[in-house]
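Please find one structure pasted underneath; my questions will follow.
A protein chain is absent from this complex, but the other protein chains hold their places.
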Amino acid sequence: MLPFTLFALMFLLVPTMFIVVGAFRAEGGGFTLAHIANLFTPSILAAFSISIRISLASAFLGCLIGFCVACALTVGGLPRWIRGPMLTFSGVASNFAGVPLAFAFLATLGRLGLVTVFLREWFGINIYALGFNLLSFWGLTLTYLFFQIPLMILIVTPALDGLRREWREAAEVLGASRAQYWWMVAFPILWPTLLGTLALLFANAFGAVATAYALTGSSLSIVPIVLFAQIRGDVLQDPHIGYALAFGMIVVTGIGNALYIWMRTRAERWLK
Amino acid sequence: MAFLDIANLDKFYGPTHVVKDFNLSVEKGEFVSFLGPSGCGKTTTLRMVAGFETPTSGSIRIDGRDVVNLRPNQRNIGMVFQAYALFPNLTVAQNIGFGLKVAGRRRSEIDERVQEMLAIIHLPELGGRYPFQLSGGQQQRVALARALAVRPQLLLLDEPLSALDAKIRISLRQEIRAIQQKLGITTIYVTHDQEEALSMSDRIVVMNAGVAEQVGDPFTIYNRPATRFVAGFVGTLNALEAVVTDPARGALTIDGQAIVLGRPIEATAGAKVGVALRPETVALGSRPEAGASLRGTVRDVQFLGSVLRVRLALDRQVVALDSFNTAALRPPAVGDDLEVGFATADMLVVSAE
Partner (left out) sequence: MRPNRIWAWLALAVGILYFALPLIGTIEFSLRMRRGVYSFDAYRAVLGDPQFRATFSFSVVMALMTIVLGVLVVAPTAYWVRLKLPRWRPVVEFVTLLPLVVPPIVLVFGYIRLYNTSSWLPLTGTAGGTNVLLLAGYTVLALPYMYRAVDTGLRAIDVATLTEAAQSLGAGWITIMARVILPNIMVAILSGAFLTFAIVIGEFVLAALLNRPAFGPYLQVLGANRAYEPAALAVITFAITWACMGLIQLVTRLQKHTQVPR
């Protein structure tokens, strides 16, 4: 136990607490809320706003698309052999984030990307002229989906497996149509898992740095990028802002994860 | 015209013939059990009546109407599953009212009917509970109420008591039968437990490997089994080998001891046949009138309280007999020489497998 405790303390708990405390520590000792208050400057609020919006967008879309695919794999009646490889691939894709992912999307949807060129030369559609830009809000969201959707698939597939066949049959024998079954039984059972996973996807997107940095550099100011710049020392106004930013991040991701765990416990209680 | 008419029902899964030419007519209000070991096709047949499986050929008529092409939600059938299948997100009351809600009935009508059903299953205060808060027996009763709430024309039960404790099984099966009789609803009950089938049914269909081996009321099935399988599956049985000496008189020998059945046997002299004898028809001591006897050595004795179980070794085979305990008579000891008797009418000649 001792090495673990020592390790956890030194390299996980204390650094985190240090940041949290640092967010409230005033110059020369004592506690203050000034740093937190300083977060509410226009530029930083803008950063939080963009971060939250991208995280919401990618979480929501990831949830939706991932759910459809997971449904296709489980209750959709597809051949059995498709499920295994798709789940393995989801495992791979959910870890394929960061710099290589950014490259992949640049190579596909960047100005010289495969799909961009393909659409221009075969269909005469110039997506960049139509206002699309990979290095933007929606471009980043689209890229994030690459690891959000698989994560959704991996979490939701077991939940869909948990929908017992007898429930569907019982509902049917009692006169329900398929739509009625989904509306009255299946979705109510699933929604804690869905909501919880949405929260998890949100937290996941919020904390992601590498992909954004590699894709947009510092041009799209999401919170992790701002913090990144702070740490690097590029913007040297007030070191305590860094603490406050980090604290803000922990709060957001903490809430997201807490929601996920709470929802999951609720779902498991019903399905005893 | 029977209420439920199943004619020439056949089901293939790929090359496997799981239900073979199944025929059955069920009267309105009758309680019929499908009894058989796992894999005999009883559940598959039930699911075909419900509509979850499509027969490869054959017809199923309910109240004169062929339902084979109807979806399960169009057949107005109630079904109770082995795993209860209560909707975990709905309360007991909402579960019971589910079929009515789906049919678009008014709220007041649903509430009234739910209360009615809760009273019938003797759980009037549990309407607001969720399934995970109920015991297995309670959940199954709610499942029954849910199936009956919509006033189905047919009730199907798929091994509903298999997942429950022995004690609850006994009390619940009496309750199910009582409710069924009170409501007069035509019922098909699938089980592998012969005690359940014997105690609850008006008629039993004994199935084996996709074939209905015998259809009849419990008394007939037990005492006059038509095939070796039925005789062996329903109740315990002494299965003995005998050699026919005089087919006309029904004389045969079992391990060298002569028995005369007094009725002709369809076999040639010298042929080997299988005979069956229920343990409870064998009595300690000889029984001369219309009877026969066997002599042997007591192999073991089990005193089970109300029942005494003795196994008697003949020359090569063993005969088991059950008799009620009599306080006045001490049980025989192992190694004793004993003579036991039985009525010749109770010895059944079963065609050798």
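Remarks
All chains are identified by letter, namely A and B, in their written order; residue positions are counted from 1 within each chain.
Everything below uses one rule, namely that contacts are C-beta pairs under 8 Å (C-beta built on N, C-alpha and C of every residue); 3 or more make two chains touch, one makes a residue touch a chain.
On a predicted model such as this, the values are computed, not experimentally measured, just so you know.
Touching the missing chain, out of A:N95, A:S219 or A:T265, is residue A:N95. Looking at A:L13, A:L45 or A:I125, the residue that reaches the missing chain in the full complex is A:L13. When the whole complex is considered, the residue among A:C63, A:L140, A:L190 or A:A203 that touches the unshown chain is A:A203. Not every partner is drawn; the one left out touches chain A at residues 1, 3-4, 7-8, 10-16, 18-19, 22, 65, 68-69, 71-73, 75-78, 82, 86, 88-89, 91-93, 95-109, 112-115, 145-146, 149, 168, 172, 178, 181, 203, 206-207, 209-210, 213-214, 217, 224, 227-228, 231-232, 242, 246, 249-250, 253-254, 257.
Please note the rule applied: only the chains that are shown with their structure count from here on.
Rounded to whole angstrom units, the spacing between the C-alpha centres of chain A and chain B is 57. The touching residues of chain A, when paired with chain B in their complex, are 164, 166-167, 169-177, 180, 184-185, 188-189, 269-272. Residue ranges on chain B touching chain A, taken from their complex, read 50-52, 71-73, 75-79, 81, 83, 85-90, 98-99, 101-103, 130, 132, 143, 146-147, 150.
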